[in-house]
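Of the protein chains in this complex, one is absent; all others appear in place.
What follows is chain A.
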Amino acid sequence: MTNKAYESYYVPSQSHWPIMGAVALFMIAFGAGNFVTDLANEESGYGGYLLLAGIALVIYMLVGWFSDVINESLTGKYSHQMDNSFRQGMSWFIFSEVMFFAAFFGALLYLRVFSVPWLGGAGNNVATGAVLWPDFIATWPLIKTPDGTTTTAMGWFGLPLINTVLLLTSSVTAHFAHNALIKNNRSALKKWLGLTILLGLAFISFQILEYAHGYSEEMRLFLDSGVYGNTFYLLTGFHGMHVTLGCIMLIIMWCRVLKGHFTPDNHFAFQAASWYWHFVDVVWLILFVFVYIL
């Protein structure tokens, strides 16, 4: 009755990490709710502290949980099938991230194709333009909103272009690192992975510079500068958060490489981090085209 080729699937015994993660998410959500509400009411409260404590707890939980997983993997508890579960799980997680960005890109598209032209009287909206916003001229980037807020558009040349080159290069170096790992060339692996991390950090630094430039008196491009500023900061901001997360993943992989983890045929975590890195790269390319160039 027993299948001879059958490898037993590792089902972990009880774990206290998930419930800790649930409590941490509760603290984050409830803390953030209080924090934002207090901010709006110009009060000060405990929300921010609860939020920070929740973030600290979630980091502690992730470290502990992943240590367990790494130990189980190093002690050979995982089968090929388990590896597949992790791979598929990661792929679908990245797909869900794609859909998260799709919501914001969808909003950008709707605003550019429908809402802004309609406010200017396009389609069957002549009356809307003439009666509600007679002085409004539909343009993109929307540097003057219907209620008269003005701002400046962020050009694609300069920092954004440099950032595009940096991120594209980092995707290539990440691929070289993976190749080196498969060929079991550890020194090349360390070199390429280290370079990928440096490129990622450079990207984040330039992004911060770009934001400082945007918020300067010269540009006056704020989060609340109409839908151009909204979409600009939310898209680049969420992308930047994902780059930061990807960078943290890569740094952890680098530390694990230094500790001698991963073999040419068993390196799921490395692969997952590298998939994630390619994913943020692709998002940036779409973003560069639709937010900056067009």
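As a working rule, a residue touches a chain if its C-beta (ideal position, glycine included) is under 8 Å from a C-beta of that chain, and two chains touch if they have at least 3 such contacts; residues count from 1.
FYI, contacts and distances are computed from a predicted model.
Engineer: Which listed name, "ATP-binding cassette domain-containing protein", "Glycine--tRNA ligase beta subunit", "Cytochrome c oxidase subunit 1" or "Branched-chain amino acid ABC transporter permease", is the one UniProt assigns to the chain that has been left out?
Structural biologist: "Cytochrome c oxidase subunit 1"
Engineer: Quick one: say which of A:57, A:119 or A:197 touches the chain that got left out.
Structural biologist: Residue touching the absent chain, from the options given: A:119.
Engineer: Out of A:55, A:234, A:251 or A:286, which is the one that touches the chain we can't see?
Structural biologist: Candidates A:55, A:234, A:251 or A:286; residue touching the omitted chain: A:234.
Engineer: Please identify, in ascending order, the residues of chain A that touch the omitted chain?
Structural biologist: 1-3, 6, 8-19, 21-23, 25-26, 28-30, 32-34, 36-37, 39-41, 65, 81, 84-85, 88-89, 92-93, 95-104, 106-107, 110-111, 114-116, 118-119, 123-124, 132-133, 142, 145-147, 149, 223-224, 226-230, 234
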